[in-house]
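For this depiction, one protein chain was excluded, whereas all remaining protein chains were kept in their positions.
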Amino acid sequence: MSDKIVASKDLVKWYGKSVLALNKVTFEIDEGDFFVLIGPSGCGKSTLLKVMSGILDYDDGQLFIKGNEMKNVPPHKRDVSLMLETYALFPHMNVFNNVAFGLRMLGKDASEIQREVKESLELVGLGGFEKRSPLELSGGQRQRVALARALVIKPSVLLLDEPLSHVDYMLQRKLMEDLKTLHKKLGNTFVLTTHVQEHGLSLADTLMVMNTGVIEQIGKPDQIYSNPTTVFAARFVGDINLFSGEVTSRQGDTYFVKTEWGELKASSKGGPDMVGKKLAYGIRPKFIKVNDEAFSSANQFKSKFLGYYYFGDAVECLFEIVDGVTVKASLAPEVVSNLKLGESYVIGWNPADAKLIEKPSVVEGLNIEEVIYGK
Amino acid sequence: MVKLTNYAMLLPGLISCLIFLIIPLAMIVSMSISTYATTSVPGSAAGALTFENYVKFFTSPQTPTILFNTFGMAFLTCFMVFIFAYPMAYILNFKIKSSIVKNYTLWFLTVPFLIDWTIRTVAWIPILGESGIINYILMSLRITSRPLTELLFTRYTLMIIWLQTYVLFMMFPITLALGRIDPDLIAAAKVLKAPPWRVFYDIIFKLSLPGVVCGFIFVFVSILGDFVTPGLWAGGLQTMGLSIAWYSGHFVWPYAAALSTILLAIALVVLYILLKVVDIKKLIYE
Partner (left out) sequence: MPMKLGEIVARLYLAFMIALVWLPIAFMIMLSFKTGGSVSFPIQGLTLDWYVAKPKGYEYISYISVLYDSAFWEALQNSALVSAAVGATTCLIVTATALALRHRVVGRDALFYLILLGFIVPGVSLGLGHVVMYKQLNLEFTFWSAVAVDVVFTVPFGLVLMMARFDPDLMLYEQAASVLKASPVNVFRRVTMPLVKWEILTAGVLGFVLSWSELVRTSFVMKGTGVLATYIFNQMQINPVTPKWYAAGTIIASVSFVGLILVGYIMSRTAK
């Protein structure tokens, strides 16, 4: 517990008497990591950040920062900085004074403050903005001031609450690059929350998926992507087609999984025996092939081409196998150009690419269908 | 079209201001420059234009005392009321979580404020008077051997009574201002390593200043114009308000008008200075 920069054990936080925001949350963060928390709205990620920063106190469990227990330690005594979702720039101070605030609180002398504020503003690309009032700035500029303000005090851990949420797409991409660069340059530990999975996948050294106050899975992004431990994690990290089914039998290296609309094959290599288990069958869109390429797959189905979404490099296509059962496939544009809407095509995939996930979610009391269709 | 309705809606306020505020004030000013002790329109035969009223005031030996009593007391009392009112507003906003308790407290605080003014001040007699409860207790406990007459009919009486009268007026705008502070700002300050007292001073207090100034203005002005309380309670203490009431009651309009104008002028100067320092509009819009 002591050599990780942030660690928690069974952290519990209640709002009032009825809302359990953090339900025995246990995790560790390595020093220097870019740690990303993803999860749907209300999963507790903002609460966790606020608890880590000290703005909210926790009700039970333990929280350690740099090896010290943080119960009853107020925010101004923690080596943690937080950039709030709303930025919260002080309206009655100009940019310089906003950024200088933390340094003043820490008792730095005037010349040092001058220097550091200037440096910090240049780091976020706002050199020269010192005299401006926060009210005159655009949203993106305000965010950068908030970032400079949080960084200038050189915290061991920088927390960022949904920094990518109120920003347009182009700015999001730029911001993600800037954050990555800053992180590399400065070396502090960054902890960021977002509800958009792509952000998590691009930015994270370590990813933590949360769901209504519990942790679904922690790990490297590619680990969670290739081996999700719960259906929820599978759904939340990377796109995936999920079907509820039961393993009826096993023949050689193949499991036969019966679903409502057909029999699917999956690889049985490795892992305990799954026969008889009710689970979720998942196949990622990128593994689904159409027509010629599909003819060699063990899983093949006739389906109607319903529609597509153009994503630039790949096209997300929607196929209907039976009434109400749709499958998303990620295909190359050249392939899609040969397809006609409403026509019937064969789609298929390799059993080895499919995933069988037993556990719906870390959250108790949910069944597979509920998690698949999003409760 | 919308624009037009807006302007139309501004008319009632504008008209009432013009008729009931601007014109009376203009009349006072014009009256103040007519001869002492006339009731006629300045410029007519009886009411020649002159500054003699102002001269009389500024050369009168009592003037410094009166000015000091009026403005000095007003400032001092305002300050005192502020000291008492701010913690109340702060506690109500930040320390009381239950809104039921908050509402009840506000309610309890407001009720006495609506009792008729004179009665409320008169009701202090049994408390501060010679045979009042304080003296009764003090004498029973043998802390003093004779009743304290200093409690009543001195400037300290005034301050106590004014405190009780105006503390709510000061508290109210401060509460309003405090309520508008974005809690995220407080959270941000804490995370930026501000210890609790600095969170209070740099963020909460500074952001509540428009409310403080608003309250200050109201209490200050009310005290300036209050001739009732000093009249009933201050014994011989003379204030401008009392003078104006006296001269007015004796139909010496021009002199009373001059005094009123001076009072108003000084009040406006004080206000102007205050508003330069703090922008009150922040309390209302944006």
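Brief remarks on what is shown
Per-chain numbering from 1; labels A and B assigned in written order.
FYI, a residue touches a chain if its C-beta (ideal position, glycine included) is under 8 Å from a C-beta of that chain, and two chains touch if they have at least 3 such contacts.
This one's a predicted model, so the numbers in the text were calculated from it and none came from an experiment.
Within the whole complex, touches from the chain that is not shown fall on B.
In the full complex, chain B touches the hidden chain at residues 1-3, 5-7, 9-14, 16-17, 19-25, 27-28, 31, 39, 41, 84, 87-88, 91-92, 95-96, 99, 103, 105, 107-127, 129-133, 136, 163-164, 167-168, 173, 176, 214, 217-218, 221-222, 224-228, 231-232, 240-241, 244-245, 248, 253, 256-257, 260-261, 263-264, 267-268, 271, 281, 283-285.
By definition in this document, only the chains that are shown with their structure count from here on.
Here the spacing of chain A and chain B, counted between their Cα centres, is 57 Å. Those residues of chain B that touch chain A in the shared complex are 182, 184-185, 187-196, 198, 202-203, 206-207. Residue ranges on chain A touching chain B, taken from their complex, read 50, 53-55, 74-76, 80-82, 84, 86, 88-92, 101-102, 105-106, 149-150, 153.
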